[in-house]
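With one protein chain held back, the other chains of the complex are shown just where they sit.
Showing chain A:
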Amino acid sequence: MKPAPLDYIRATSVAHAVQVLAENDGDGKVLAGGQSLVPLLAMRLSQPTVLVDLGGLGELSYIRDESGHVEIGAMVRARTVEISSLIADAVPLLPVALRHVGHVTIRNRGTVGGSTAHADPAAELPAVLRALDADVVVTGPSGSRTIGAADFFQGFLTTALAPDEIVTALRVPKSAPGTRVAVQEFARRHGDFAIVAVFAAVELGASGEIAAARIAVAGADQVPVRAAAAEELLAGQDPSPAVLRAAAAEVAGATRPFDDIHGTADYRKKITAVLARRCLEQALPTAERSSAA
């Protein structure tokens, strides 16, 4: 359980990091917080020639309130996002979701850029980015570009990042004031990766009807899944139990789960429907649902 020999370069700027990646032609690996990468190195599942450490880049450690969205620098730690009052107000789904990431000790080190670039299909942050239509800002030798979450996550641990590009920021649209959020995650032990997790952000209209819903699922495909059909079904409806059940079935229908040692595809689909129903019920408490019914 020791990493294989490798070189290490502490980047002095984003441009420097990109340059080192370009020079190493795909054999370089970016080190952010290291909470996924260092275990992979220890198990020798990843054996890069050179690590490019972004740890010294204070310029990537900021949370900025922009018009319409919040921009979060890639090196911001998960724990910082989780306890940020700006994030709690502007993007309430994020802190609720991040509380399911590992344990505090892991969130103290793990970064938002690292989790995004790692693109574990069971991870919470990629699913939130997908639910909220966030943009991923990446920088390479020819400058920066912005990739929507729908296009960024391409497969199991696979993203639209070129080998000489790094994630530099996330742009997360602000939620409407009063947006209801909920996360329902099933894992074997607290802090484990999700077997399945469902994330919801729901806006209510003036008479208690669902104005808009955003729903994503982790652990139910090779990429985070957006439940568009369920969102359409919910839009404009009163949140009755029957509507929520029907939407939950649509959420499960949007998934393409896989078999692994933690559960079969069929099992994942079944618990997706249950978690989606609980998630919507949690976002839309009973009292309001019965008064709306």
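Basically, a residue touches a chain if its C-beta (ideal position, glycine included) is under 8 Å from a C-beta of that chain, and two chains touch if they have at least 3 such contacts; residues count from 1.
Keep in mind that, in the parts below, contacts and distances are computed from a predicted model.
Enquirer: Refer to UniProt and select, among "(2Fe-2S)-binding protein", "4Fe-4S single cluster domain of Ferredoxin I", "Thiol-disulfide oxidoreductase ResA" or "Peptidase", the name of the complex member that is left out.
Expert: Going by its UniProt entry, the chain not pictured is "(2Fe-2S)-binding protein".
Enquirer: Of the residues A:V30, A:L51, A:I195 or A:I271, I need the one that contacts the missing chain.
Expert: A:L51
Enquirer: Looking at A:L6, A:A162 or A:A249, which residue reaches the missing chain?
Expert: A:L6
Enquirer: Which of these touches the unseen chain: A:V38, A:A211 or A:A246?
Expert: A:V38
Enquirer: Could you pull out which residues of chain A are in touch with the chain that's been left out?
Expert: Touch set of chain A with respect to the missing chain: 1-8, 10, 31, 34-35, 38-39, 41-43, 51, 53, 55, 79, 102-106, 108-109, 189-191.
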